[in-house]
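The structure that follows is given in the form of structure tokens.
All protein chains of the complex are present and in place, except for one that has been dropped.
On to subunit A.
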Amino acid sequence: MVKWTEEERRIIRGVWEKVDIDEIGEELWARALIVYPWIDRYFGSFGDIFTTTAILKNPKLAALGKVVLSALDTAVKNMDNFKALYAPLSRQHYEKIKVDPDNFRLLAECITITIACKLRAELNPQVQATWQKFLSAVVEAMNSQYK
């Protein structure tokens, strides 16, 4: 696991404090599915996700957004050992949902872009670099059981 400095912890917590899980959670999957439409291969049971309008008002997607951000909350609160905590999630995505792990990177980028829309200049270059470093560690944790 990454060794975080005090400064990095402060920055990551600072960003996370400003994230409203309900608000960002609702937008997250809409952006991902509109920008990377091939992701819909994993959403067979989600009903209508085939037009922008349908995607933007699909309640299952909004709910899943909150689930993902709650998991991210766990990582923020356990920065020194979330890799172990994420192992069951990683295994689930590998063995049950069978997600191509490149999608973790795509979703991480969508999370950052959505947060950039909200935080704007507060996400200065140093904050962006630290936040992206954190998300890379999360993506790595999600990859850990793919073997």
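Keep in mind that, in the parts below, a residue touches a chain if its C-beta (ideal position, glycine included) is under 8 Å from a C-beta of that chain, and two chains touch if they have at least 3 such contacts; residues count from 1.
The definition used in the following text is that contacts and distances are computed from a predicted model.
Asker: What does the UniProt entry say the missing chain is called, choosing from "Probable glutathione S-transferase GSTU1", "Multifunctional methyltransferase subunit TRM112-like protein", "Hemoglobin subunit zeta" or "DNA repair protein RAD51 homolog 2"?
Answerer: From the choices "Probable glutathione S-transferase GSTU1", "Multifunctional methyltransferase subunit TRM112-like protein", "Hemoglobin subunit zeta" or "DNA repair protein RAD51 homolog 2", the unshown chain carries the UniProt name "Hemoglobin subunit zeta".
Asker: Name every residue on subunit A in touch with the hidden partner chain.
Answerer: On the side of subunit A, residues 30-31, 34-35, 52, 56, 109, 112-113, 116-121, 123, 125-126, 128-129, 132 touch the unshown chain.
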